[in-house]
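Note that one protein chain of the assembly has been removed; the remaining protein chains are unaltered in position.
Going by the order they are written in, the chains are A and B; count residues from 1 in each one.
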Amino acid sequence: MTDALFLALSALAIWSGWRVFRVDSMVRASFQLMVSFIAVGLIAVLLAAPYIGIATIFMMAVEMMVMALFMVMFMMNPAGLNPMVMVHQHRFSVAAGSLAFAGLSAAVLLSDLPVRPVPEGAEVVRDLGHELLGPSMLIFETAGVTLLATMIGAVVLSAHSGRYGASDAGSRPPGLTPGGAPAGRKPEGGGGHHHHHHGGH
Amino acid sequence: MTLLSALARRAEIPVFAVIGTRGLGLAESLRRRPGLRLVDSPRHARVLLVAGAVDGAQKQALERLHAQLPAPRGTVWWQAEPLFARGEVVTGDDPMPAIRAAASADDPDQRPDVPPHPWQGIGPHGHGGRGMMGGNPYGRPMAMTADDIRDGLALDAYSARFGPFLPMLPPGLALDLTLQGDVIVSADVASAPFEQGPQGDAPDLCAARMLRLMGIGPIAARARGALLALPQGSGMRRRLAAWLRGEQVSETPDPLPAALPGLEWAEAVLWLASFPPSRLRAACMERHAA
Partner (left out) sequence: MIVATLALLLALPPLIWAAAMFDRIGTGRGAIVMGPIRNGAALMLRPNTETEAPDRLNRLLAPGWYLALALVGLSVVPLAPGIVATDLSTGLVLWGACEALTVVVVFLHGWSPNAPLPLIGAYRYVAIGLPAMLLSMFVLIGAALPAESLSVVEVVEAQRGLWNVVRQPLGLPLFMALGLAITLRGPFDYADGAELAGGTSAEESGPALALWQFARASMLVAFSAMAAAAFLGGHLGPVLPGPVWLLLKTLAVMAATVAAGRFFARMPPARMLTFLWVVLLPLSFVSLALVGVEVLE
């Protein structure tokens, strides 16, 4: 039963992974990739790693959704009415793909894989939690806080409402003395934004 | 199948109301009538109800709308001159018997069932434009990259005509919009809203239409939470508050091509609904005259 499920899910993962490059719309490609990852997540559940498996499904659903959202944002192309090609740089991709396949196959075939069946009733989620929040805590917390700070920084830097006013109005800092020249680095090219501004709101 | 039909026989009739001249009050009076349900999309409807006269210039738009109702469909013209030979005409105050009759009618297609334009791919992979974007496949303009008006990011702009029978817009108003996502980048009035007469400006009617766009009924609005949901500074709160107090609003909007760009779809729709129909019509007519 488990073997049949494993084979079916593997086949689904490979087939949908292949479809990513054959469909003619970026949204379809994103969700084919999501299906592929869901199949991999379910395989992880079969391998007695329920947290990692289901968390993979969860994360991939969100990630692919955000990716598809950006696709639509940049190309408002509902249902892929305008067909597109999903492959570029054929020769380079073929070489890179073959190399990666050879490397991974070699790793699987040549490495000495451990044979340690998970004992019945092992609390794998609890063990994983102890690992993440025990010995590896410093790494994870540092990485997490760094990522969060990066994200907030990126949003703040790209936001329309700058620290010193709207970005398309120049966002000039106040002077050091009342009425003085703006403090800090001078923007190049006279500042301001060359795009026309509509006061819509 | 027989059980389904037996149950379906006593169901509410889904009606899509096309509102013509002085038809707003007529359609609103049907909203709480048992036995029928006014729906937001022609796809959900069984009966097309034309309430109030529709301008002859909109004949083709109305024919297309008729084609969007899934067959079998019926048509009722209520206090309206028929623009094409389908359905029944009602001149009196109660269209219910005619709607019931139309719910078992089967109008033949008014327009031929063929795609308006054949596929016109020009790119190497069959796509409609250059660089896999833009172009005119099926005779309609596809989205093409253009600078966003808010932050200059190059996003896809999509141009199409919205109206004149979209239920969220004032009846009769047709807009040629360019959208980036749901942000309106440019707007042009293709046809002005229909004349609704003084009863179209009735405060309770206007407030109910606006609240419906916000997903609530008039009772919930008594808590005044609806006012907080509206954005500040656009006068929408002020106008809705006046309507909820039962006062007439007599503000005239700025010309639409100047006022709409920069607004998101939901904001723009609420902004349009926050003006009395007569004033909105005046603002659109002024521009047409100019």
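Keep this in mind: a residue touches a chain if its C-beta (ideal position, glycine included) is under 8 Å from a C-beta of that chain, and two chains touch if they have at least 3 such contacts.
Bear in mind the structure is a predicted one, so any value in this text is a computation, not a measurement.
Taking every chain of the complex into account, the absent chain touches A, B. Only one of the listed residues, B:57, B:71 or B:258, touches the absent chain: B:71. Remark: the omitted chain is touched by one listed residue; of B:158, B:194 or B:243 this is B:158. Within the whole complex, the absent chain has one touching residue among A:14, A:62 or A:181, and that is A:62. Within the whole complex, the absent chain has one touching residue among B:164, B:181, B:203 or B:253, and that is B:181. Seen from chain B, the chain kept out of the figure touches residues 3-5, 7-8, 10-12, 14, 32, 34, 37, 39-41, 43-44, 46, 68, 70-71, 115, 138, 158, 160, 166-168, 179, 181-182, 211-217, 220-221, 223, 225-226, 228-231, 264-267, 269-270. On the side of chain A, the interface with the absent chain consists of residues 25, 27-28, 31, 34, 50-51, 54-55, 57-58, 61-62, 64-66, 68-69, 72-73, 76, 78-81, 123-125, using the contact rule stated above.
The criterion applied here is as follows: only the chains that are shown with their structure count from here on.
Rounded to whole angstrom units, the spacing between the C-alpha centres of chain A and chain B is 39.
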